[in-house]
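See structure below.
Missing here: one protein chain of the complex. Every other protein chain is in place.
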């Protein structure tokens, strides 16, 4: 049993964090009103962020979810506006479809698309099976969409997008209409069902990892504010109520993190408990992040409500991502069903 | 709109409180190992506690639930061991059955029984429709029991009692077996259904009132302890965490109380919302009392766990009565069903 | 105990309901934190005032109808039930007016109350300062004695309505050697006075729901001092323990939200997870409990009781209730719950998100819930102050 990441995985996350410290400061995040900065995305892709889970024959690194978790947590800590969850999930799904399709020759256009996505030159996105909206569809070259039990790759230009603005403005959401002849079939039947399950699990896993980073940062900002802010003649961080709120949020995040990592391992190793493990992780990460957001607002007081404070950059991410890819209620329901209806109480490890 | 009790109602509660200050100290409660002290019960009956809701023709005062609520809260505040909830509920139900039966002549034995109960010379008890056990059956002269949609009065001597000891030892519980020829029918059909509803609502209401008193006392004891107990060089009551726990418990009790009173009014006035109002009250009172119990234990620390401290006299009452007559979950379910399935959102007042 | 409304209260309710049904705009007004929305809300206040519904508890001579507290509670229930516009005049009519009625001179009442009631003059509040957030007594803005009045210097922050409003009420330090609650005086200041600068503070939605107000040698004549010089804290706080504790957030608001939540759960049918159904029932019970607690307090006040820590208990209860109501709705709606009101798919659901964001502030403003818990623990339960 070894609950640690490899040196390479740590190094990759450190490189992502370093890049974001320079190119994804709060000022940068504020400036990214559209939700997508091609230059920053290209830089991230240059160090491998877009290609980790793309198969090697298609220009990727052939890695797995475990190679990504720490780096995605760093993205959450920086409130990275780019849709790292959706693009990675889409690229992984397309790569897997290509791999299985390779036996039948694959699809040349998709190979090009995937290679460009791995390079950071084309963005992919995907519809979450739990949600009616597609994130970042406006920035994407192509969308992976499900219709009547089959999956398609749809050119963005062949799809009609209706914006559905949400609390997290840079995370653009859309309802998408498209003609069937505008899409290319990549999976149907059993393969499509497997793709739906894989997409849902991966999106939930990665949004969970992102939420851990955002929650960690919210706690850091609140601790720092509570040390400096003087009320009633003393720093508010010396009051027990403030301490205990922050300690509880910290504990929630610390206990959610190993669950997210275990879920990554379950997915990667194809464990029988993968669905349940992913749902436990997303439920815990969503709840921990919501708790951190509520405590951060309470500690900051009115200033946390302003556009001037940076706090809202993380708050809005938490409110959006804790509900995207299935909220805590939905995932807890999936755990209950596995645990109680199917009496699957076996554990991994 | 007048949310106040009459002078008589206040005076009655004050008289009960005064009597209990003398005859129901913690030492008395400890000494009442059997759960029933005939002398104390007789004294309470002498000032009207057993006869408030008994019709006047049967030796009672012909009052209603509102005449009882404040007095029952005082019983909870004193951790009165005698089964005031069950005996009052039983006497009221038998009185009502006699009243409607009076038109057909009634039953002479029951008139004697009721008059003796009103005097405090005979104890009545009743099976709660929510619970499989009958409280205080060993001390009762007769039991009101439901079987196959009909209600009976059963002589205690004609029933076989199996003790089912619970966390609140003096609140003796029993499973009861009896032959049908050992009981006298008092209601069937529609009348029996009405009696079941009335019994359930009255038991839930009165146990809610009792819980308010117990919760109030638990908070008082904890406040007093927190003022005196020194840790880390200061009274523990000066720590914010202790203050906030106690403040939250206090708020929960204060907001539960008007709900209990409103439920009493709904029952008394035969409101269409009575079932829902009683359930809201019992759910809130149970939750508030459980909260007060948890906080009291946390404030007292290890001493709260000992037999030497008086705290357990109230803790065990709360644990038992918050679950008897339907726990918070059960009652919240009844509210949800009324509110959501039947869309009954009208309010009283 | 008689929990029925009197015939006159029932008539009153019917009258309010009928008027609102006929007059509440069918479409929600734009936010009053925009220039246009502000004006449209002022128009609504004028319409309310013309019909005599604007400030019903005030004496008739200033535009009210001498309504009882119970009538006001009934009015509020109907107002929120009808989905009527938010009150742009809220700071003035709920926070300033009680103080003005108690401490103002007859001239001040005649000068300020009627235009406040008609929504012609909108008041901003000036309590907080950058170094005095929850700790209001730490006020540093000061007023110096000059001939015929005072010169104000300093800065106020978190002034709601200041961005588009006309007047500000607030306390300033008139005794430079004083500390904490002493030596403060209550001033009424026009926001267009020379030396006043208002800077809007954009909130999460980008609109200036708050403002900073800077005072640079602003002259205020003596007749714009409310109450005694040096007793500003007393003037500001004396009403918080009385009706204000009851009227800051009337139950009507939460009852309407709770009913909408119950309807949302009913409408979703099997689409509502059973746990959310249960949480919604609990929140509805709590809204109902808040109403009962308020009626109970009203009965006690009518019997002559003074309101004390009830306002702290109220504050904790309604702010947590409001947050719960909206959080449950968002949990019911999933991703759809995160859409803003502008999203085509939001339909009528967009109000839940706005309400959620607003509700999150509840435990913070008007004295944080931590402070309210201290008040209950120390003043009601009698626990010792912190070391």
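Each chain carries a letter (A, B and C) given by its place in the written order, and its residues are counted from 1.
Convention: a contact is a pair of C-beta atoms (placed from the backbone, for glycine too) under 8 Å apart; a residue touches a chain by one contact, two chains touch by 3 or more.
These figures come from a predicted structure and were not determined experimentally.
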item: Where the missing chain makes contact, among the chains that are shown; value: A, B, C
item: Option touching the unshown chain, where A:12, A:36, A:152 or A:261 are the choices; value: A:261
item: Interface with the unshown chain - residue positions in chain C; value: 273-275, 277-278, 386-387
item: Missing-partner contacts on chain B, residue numbers; value: 128, 130-133, 162-168, 173, 175, 229-233, 239, 241-242, 294, 297-298, 301-302, 305-308, 312, 315-316, 319-320, 323-324, 326-330, 332-333
item: In chain A, positions touching the absent partner; value: 1-6, 66, 219, 223, 226-227, 234-235, 237-240, 242-244, 246-248, 250-251, 254-259, 261-262, 264-265, 269, 280, 283-284, 332-333, 335-336, 339-341, 343, 345, 347-349
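To be clear about the criterion, only the chains that are shown with their structure count from here on.
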item: Chain at maximum distance from chain B, centres defined as averaged CA atoms; value: A
item: Interface ranked first by C-beta contact pairs; value: B-C
item: Gap in Å, rounded to a whole number, between the CA centres of chain B and chain A; value: 53
item: Chain B and chain C, separation of their C-alpha mean positions in angstrom; value: 40
item: Residue list for chain B, restricted to those that touch at least two other chains; value: 239-240, 244
item: Touching two or more other chains - residue numbers and ranges from chain C; value: 370, 373
